Every structure is written in C-alpha cells, then in structure tokens.
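Let's look at subunit A:
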Amino acid sequence: MLFRPNSSSGVPIYLQLMEQVKHGIETGALRPGEQLPGIRPLAEELVINPNTVAKAYRELEHEGVIELRHGAGAFVAGNAGAKKVSEKFRAGQAIVAAAVERLRARGVTDEEIRRLFEAELAGLARAPKSGGHSA
Partner candidate 1 sequence: MLWYKSWLETRWRFLIGLALLIVSATGTVLVYPRVAGILAAPPKVDVSGEIGRRVMEAIELSRDYRGYVWSQWFRQNMPQMWVLFAVLIGTGGLLSQGSGGGALFTLSLPITRQRLLAIRAATGLAELVVMAFVPSLFVTMFSPAIGQSYSLGDALVHSACLFIAGTTFFSLAFLLSTVFADIWRPALLACLVAAALAVTAEVVREFWRFSVFRVMTAEIYFRDGRLPWLGLLASAALSTAMLYAAARNISRQDF
Partner candidate 2 sequence: MGATVRDAPVIEAVDLRKSYEGVEAVRGLNLEVPAGSIFGFLGRNGAGKTTTIKVLLGMARPTGGGVRVFGLPADSPEASVDIRRRTGFVSEDKDLYDYMDVGEMIRLTASFYPRWRADLAQRYLRAFELPPDRKVKALSRGMRTKLALLLALCRGAELLILDEPTSGLDPAVTEEVLQALVTHVASEAMTVFFSSHQIAEVDQIADRIAIIDRGRTIVSGALDDLRENFRRVQLVFDGAAPEVEFSAPGVVRVRRNGRVLSVLSNAGAERVIEKGRAFGAVSVDVVPVTLKEIFLETVAAED
C-alpha cells in the first residue's frame, strides 16, 4: 500500500484500503501467499486509525481475498481466493467498459458518467420517467 487513503472524500477509509489491496492483487503487486503489512506498522505509516486497518483486513478476510493467520499476520489468499478476485475484477471491468462505451456513444460526458455511477452506488432511484428502480 503505497499511497494514503483520502480521508476527506465521502468514502470510508477502510473501503479505500480494501480497494487498494484488491487492486494490488489484480495488478500483480501482491501475489497469492504474499504477506501484507502488519496492522500496526501500516497504521503508523499511513497515519490512520489502527482499528480502521483491522476492519479492512477483517472484511477482506470475509470476502476471501486474504487470510488472517493467528500470530503470523495477514497473507494474500492462496490461488483460489486471489484468482476469484482477479476474475471478478476482470468480469466487472468488461461490463463497465461496455457501459461506458454505450454512454459515450449517447453523448454523455465522462463527468456525467462518473456521477451516474456514484449516484447508483449511493443508493438512489431513477426518475419515474425512465422506469423505477430500487436501490
């Protein structure tokens, strides 16, 4: 984890950390079986709350992305878990790429595309005209 989470954005820090770990796995910066920084040193380095790091690690473990070995530390999950992440990531990437292309074809600007995605994720509904949709 080389860069600091943005504490002023609306996104919780632990989510940002989780994203960074997953991104690291996807790009190969973190390999299956590799050890992650300990909670304390990571919190020190990024100057964030150790509880936040712990939470991120717990959630990652819950999703099967990493393994927490008692006494030894946090490790990137063996092939199965990491592969699942990168497969999921690649599939997602494909879907997003297709959606973005279609939106651009309609003349929607990149900034508008970003807002649409954010709004969708933040839990909203489309306007009644375009046919309701639940969050």
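The rule we apply is simple: a contact is a pair of C-beta atoms (placed from the backbone, for glycine too) under 8 Å apart; a residue touches a chain by one contact, two chains touch by 3 or more; residues count from 1.
The set was built so that all candidates are chains of the complex that A comes from, given by their letters.
Not measured: the values here are computed from a predicted model.
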Selected neighbour of subunit A [touch, this complex] from 1 or 2: 2
Interface residues, subunit A side, partner candidate 2 - complex: 7-14, 39-40, 43-44, 47-52, 54-55, 115, 118-119, 122-129, 135
